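Can you keep this structure in mind? I'll have questions shortly.
One protein chain is absent from this view; the other protein chains keep their places.
Naming follows writing order (A and B), and every chain is counted from residue 1.
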Amino acid sequence: MRKGLSFFNVVSLALGFAFLYVPIVLLVIYSFNGSRLVAVWGGFSTRWYRSLLANQQLLDAAWVTLRVAFASATLATILGTLAAIALVRMGRFPGRTLFAGLIYAPIVMPEVITGLSLLLLFVALDLERGFWTVMLAHLSFTLCFVAVVVQARLVSFDRSIEEAAMDLGAPPLTTFFSITLPIIAPAVTAGFLLAFTLSLDDVVIASFTTGPGATTLPIRIYSQVRLGVTPEINAVCSVFIAAVTLVVIVASWVTKRDAFGRERAAQLAAQA
Amino acid sequence: MSLATKTPKSLGALRRTFAPWSDPASRPLIRFEKITKRFGDVTAISELSLDIYEREFFALLGPSGCGKTTLMRLVAGFEEPDEGRVLLAGEDLAGVPPHRRPVNMMFQSYALFPHMNVWNNVAFGLKQEGLARAEIAARVEDMLQLVDLAGYERRKSDQLSGGQRQRVALARALVKRPRVLLLDEPLAALDKKLREETQLELMHLQQKLGTTFVIVTHDQEEAMTMADRIAVMEGGRLVQVAAPAEIYEQPNCRYVAAFVGDVNLIEAKVAAIAGSETALVSGSFPSTIRVGQRVDARAGDTVWLALRPEKMRISLAAPAEANANAAQGVVHDIAYLGDFSIYHVRLADGTLLRAAQPNLTRLVERPIGWDDKVYLSWMPDAGVVLSR
Partner (left out) sequence: MARSRQNPGRFLVLLVPYLWLGFFFLAPFLIVLKISLSHDVIAQPPYAPLLDLTQGWQGLKNFFSQLDFSNYALLASDTLYLDSYLQSLRIAAVSTLILLIVGYPIAYAMARAPERLRALLVMAVILPFWTSFLIRIYAWMGILSRGGFLSQLLLYLGLIDQPVEILYTNAAVYIGIVYSYLPFMVLPLYATLEKMDHALLEAASDLGARPIAAFWRVTFPLSLPGVIAGSLLCFIPAVGEFIIPDLMGGSETLMIGKTLWTEFSVNRSWTVSSAVAVVLLAVLIAPILIYQRAEVRSLEAR
């Protein structure tokens, strides 16, 4: 059995990725459709993008969504990283099973349950629903995802590096900030991006926990989509996809460049 | 301690006279006082007491699980003893966290900081001390020169070879001028050639800086070559603590005799003790064995005679010396090692003994071959009698 891709493997990959990407490609194509009807191609046109810029409602919702995502993701990253450290480094403390449960359960919990329960909490606390409640709701469920991502990195972390730092005179807190954190930074960043995306994307929980003046873009899109497919939505989605793709390409280009340079140097060292 | 200390004329001259452990007036640098350490149900170290002196190159030798690494971590501060005390220069280290101990460690995996280059790795410890920038730079440069890494300052650890990484780890620890340097299996990851070079380098470095080195290893060759004294450990206890020559030639029990080097262990009974000689009887040998030492046992006690293969002579003709011990056997196997040949000889009662002979000539065909009838002989003082 040789390693490498068989014909079946290649076909699986091709079909799989086609399945994943064709709908997105079609979406982008149709955003340039001059006609309103999906069935009819009305020529290439950017009218939907232009009307998008004039649609204040959508633009407001986009701005709210970005603010919520940024705030909740930042706080979720901090809390999630703390949770991951507690889970991995604290050994078997009493209450650990419950703690682990509190971290893993929200990941699989259906959003309707999470959304409803958080709304009822806010009502019981008599909190006015709006930007802050959505932010708190997103923060609370995305921190678990951050915890899982960071925890995976911490588990494979070489503790002897931390011991070396302490041996050389760095107290525990200094060790964490100057040694541990820089090394797990990629995982923490991945956690942040994950939390950001989840917040940006969320419809159900936001619907339950938002209030007047804090309508998010997904909620807007959702209410319009229920009425049917419109090309303006296509335009919004295409812009979104373009933005995300750009960020991902830039991010991986940056890390790849760094990795390439280091790989070359490692090769040189091996020959030395 | 200035690095400009004059290198002594010869390593040997210095080492021959160095034996603080036998000087009643000298005080140990590290003292383990009745240390016990448990991990759950397992007792890793059991009522262990040991003294290590300043400027010693000390080796903790033993198989994995014997407790040697735990002992080292007790000095570094990564473990605290359940019972007993660890003293450094007379001061109890209990409760002192690792970052405040004047002890540094070279980790087995080197544990270099992957996100820092060589210079920053080495400077890290000095920065924690809060020294001035200029002084840090001077000391780092000096140390990199000393370990032969000048010019590598900007490299990151994945751009270095294994041997270079080790030198960075060494430099990083030594630049802080610790009182004790702990080395965890320092040569385990190196190939044979590199290992030999590094052994000598470590010894020279230790002499030059005068730091106390404590290495942990399972490789007895490593310990024998580098250490001033070796502590052989087993099951959380010290079995024997002595200089390499003493460990090798005067082991205090079968475990030590077998652990270090190759040895023939022959079970025998004490027949008689007269003057400075002892006579042993064994089923493997037709006549009484004469041992040139006064054994601390009584007639009838079971003892073991430990004979190193290189102390045994093998010949086709009976030995000429009158007082030599001798036995007859058949050559069962020969291991040719280039510089030595090891003959496995089977005696009449089935016992297999090994005798090692240097290949002094360049003959390809040797006079003694398989299935030859041979005589094994050794002098009365060639072996050690062990009572346990």
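Methods note: contacts are C-beta pairs under 8 Å (C-beta built on N, C-alpha and C of every residue); 3 or more make two chains touch, one makes a residue touch a chain.
Since the structure is predicted, the reported quantities are computational estimates derived from the model, not experimental observations.
J.: Kindly state which of the options A:13, A:53 or A:185 is in contact with the chain not pictured.
T.: Spelled out, the listed residue whose C-beta touches the missing chain is A:13.
J.: Who touches the missing chain here, A:42, A:101, A:186 or A:213?
T.: The missing chain is touched by A:101.
J.: Please output the residues of subunit A touching the missing chain, sorted low to high.
T.: Contact residues on subunit A toward the absent chain are 1, 3-6, 8-10, 12-13, 16-17, 19-21, 23-24, 26-27, 30, 37-40, 79-80, 82-83, 85-88, 90, 93, 95, 97, 99-113, 116-118, 120-121, 123-124, 136, 140-141, 143-144, 147-148, 151, 155-156, 172-173, 193, 197, 200-201, 203-204, 208, 218, 221-222, 225-226, 229, 233-234, 237, 240-241, 244-245, 248, 252.
Going forward, only the chains that are shown with their structure count from here on.
J.: Determine the centre-to-centre distance between subunit A and subunit B, using the mean Cα coordinates as centres, and give it in whole Å.
T.: Inter-chain centre distance comes to 55 Å.
J.: Please output the residues of subunit B touching subunit A within their complex, sorted ascending.
T.: Against subunit A, the touching part of subunit B is residues 76-78, 97-100, 103-105, 107-109, 111-115, 124-125, 128-129, 155-156, 158-161, 164, 172-173, 176.
J.: Please name which positions on subunit A make contact with subunit B in the complex.
T.: 158, 160-161, 163-172, 174-175, 179, 182-183, 262, 265-266, 268-270, 272
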